[in-house]
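The complex appears here without one of its protein chains, the remainder shown in place.
Let's look at chain A:
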Amino acid sequence: MQVQHTVIDRVDHAAEDVVSLVLRATTDSLAPWEPGAHIDLTLPNWLTRSYSLCGDPADRDRYRVAVRHDPLSRGGSEYIHHYLRAGRALDVSLPRNHFPLLPAPQYLFLAGGIGITPLLPMLAEAVSADVPATLVYVGRSTSTMPFAEELRSRYGDRVRLVATGQDGRPDLAALAAELSPDALVYCCGPAPMLAAAQAAFPAPRLHTERFRPAARTFAPNTPFDAVCARSGHTVPVAADQSLLDALNRAGHPVPSGCREGVCGSCELTVLSGDPEHRDDIGAPAGRMYACVSRALTPELHLDL
């Protein structure tokens, strides 16, 4: 995995239980990115965590991410909140984008809590391109919603803050009715919000990104063979084993992050055979995510 060396420039309180981190390049400028992209942070406690970039893509010297302290943290967000401070060196991955902003004549952005992060640069881009755009930003109360004030002062009426504790949930059906037929909807937030968006907006117009995998069930695992085309090695993948583990164990190291089909760091190129995609990213044709996805054919030929 290609690594970029950064140093933490500042850590700011962004809302209740949310900090924003500004990372500065230590040598060259940082790799370019577009709205919707995320990076993996490699933490001192050996964990890798993905966060959406929420700064300014034109600033090639800095990345900004925002992190909510998850009360059920497995060690990522808790570590960041307790122990990451300005001045510390931090290695990050190149940006990846599974949530790109496609051209459209109108946008509706729907953010739930920390789900605001990928949508922040999207809104900025839409506004600077003079495309009509609205942000509906939902949270328990404004004190729990990072960047709420910044958004309101910068974008005025284009931003609607909904504090559910006071205003209740937004009426997505009403929003859908107001929208022009060519508009695209971008939604990032907790699972119930994504489910509500999926019920309210037609699938082809809705683009979503999740923090954690959707609860789904799959057909029972079956074993298959992964053929590493470059070396000619065949790696058997047992039913109780992931493709990622099998490859790593067989001496074909594949980088990984979330290990639950959300971050995309274990992307592989499939040369032939049909993958059974179990990720929440939506793998492009010819790609798959080795941590969760398996095979529909007895063999998968991989560009490894």
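As a convention for this text, a contact is a pair of C-beta atoms (placed from the backbone, for glycine too) under 8 Å apart; a residue touches a chain by one contact, two chains touch by 3 or more; residues count from 1.
Keep in mind that, in the parts below, contacts and distances are computed from a predicted model.
Student: Given the choices "Pyridoxamine 5'-phosphate oxidase family protein", "Phosphoribosylformylglycinamidine synthase subunit PurS", "Ribose ABC transport system, permease protein RbsC" or "Sporulation stage V, protein AE", state the protein name listed in UniProt for the chain not shown.
Tutor: "Pyridoxamine 5'-phosphate oxidase family protein"
Student: Consider the whole complex, including the chain that is not shown, and state which of A:Ala197, A:Val227 or A:Cys291 touches that chain.
Tutor: In the complete complex, the chain left out is touched by residue A:Cys291.
Student: Which listed residue (A:His82, A:Arg140, A:Arg154 or A:Arg169) would be found touching the missing chain in the intact complex?
Tutor: Only one listed residue reaches the unshown chain, and that is A:His82.
Student: One chain is left out of this view; which of A:Glu16, A:Asp225 or A:Glu260 touches it in the full complex?
Tutor: Once the missing chain is taken into account, the touching residue is A:Glu260.
Student: Please give every residue of chain A in contact with the chain that is not shown.
Tutor: Listed in rising order, the touching residues are 44-47, 72-75, 78-79, 82-83, 241-242, 245, 248-249, 259-260, 291-292.
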